[in-house]
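One structure follows; several queries about it will come next.
Of the protein chains in this complex, all but one are displayed in their positions.
And then subunit A:
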């Protein structure tokens, strides 16, 4: 077994108490990080072939092994490293086990000292928040914060109500009647309830604006609270036209997607339907043709179609859009036809034979030849 440190033997059975104390002084230990480093050990190496010459410094060397150069192979190198590592770890363990420990059900628990090696932080330190406008004002005026109760006594109903929230004290909507007074602020015809609502809305808007200003100041100082983010809603205005691009609604987007799909389909490329996409509201066809074969019942589509058109026309015509001349001629023609029919009927019944023979023009043409 190799000795360490000026001839004190490290036996298999136990430790010499002083030896590990001396080791502790030799190594640099950071108990908080459970780290030990040995700055005195020196390896002098020769390139990457893993044959390393080790020079043992005379001070740290043991008795019985003379200082000199050793050529170590890979395994021996690892073994030497592990040995050194073991020593260091033993030194840390000695120090750690020596700390006062409390017994827990999982094992002894030891309070480690804070680490001595300073490592850089991950994020910046918190900067103090700049005081808000109200805080500055309150400080100037000497106004102190007063703790408010959650429950407040309401005189009107005579019960304890909460200060904020459902069924609260001094709620605007609880007022049933407002007297109509003719003072400078009130016009005679104005609704006082809506006026109160408008005032409240204004107050809330003002408060929001102030809050935004306070947060902007905090952001400038780098002390924005962790859960708040300030986001730009519109691009900064450059030039005279500062129109923010209108955000497309859901329906618009769906329509546009459908139109784009139709356009590309007409070019021959058919888009795949995504899993969440709903089918197009309006199918491709815009004209409805009647079926070729259909029954002749009451509900036949052709009949319905024609009836519909007729109704439309008739309803249109019933508003007085008549062609008077045409109507008159039609009426006259109809009457003439009727008279002629009546005449024929009369004469035909009386003497059919007395009628002169009608000369056919065709016969005369024949006679000439």
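We take it that a contact is a pair of C-beta atoms (placed from the backbone, for glycine too) under 8 Å apart; a residue touches a chain by one contact, two chains touch by 3 or more; residues count from 1.
FYI, contacts and distances are computed from a predicted model.
Engineer: Pick from "A-type voltage-gated potassium channel KCND1", "thioredoxin-disulfide reductase (NADPH)", "Ribosome production factor 2 homolog" or "Nicastrin" the UniProt protein name of the chain that isn't shown here.
Structural biologist: Cross-referencing UniProt, the chain left out corresponds to "Ribosome production factor 2 homolog".
Engineer: Among A:229, A:266, A:299 or A:325, which one is in touch with the chain left out?
Structural biologist: The single option touching the absent chain is A:229.
Engineer: Footprint of the hidden chain on subunit A, which residues?
Structural biologist: 13-15, 32-45, 48, 50, 52, 77-78, 81-82, 84-86, 88-90, 92-94, 96-98, 101, 104, 106-112, 115, 117-126, 211-212, 215-216, 226-234
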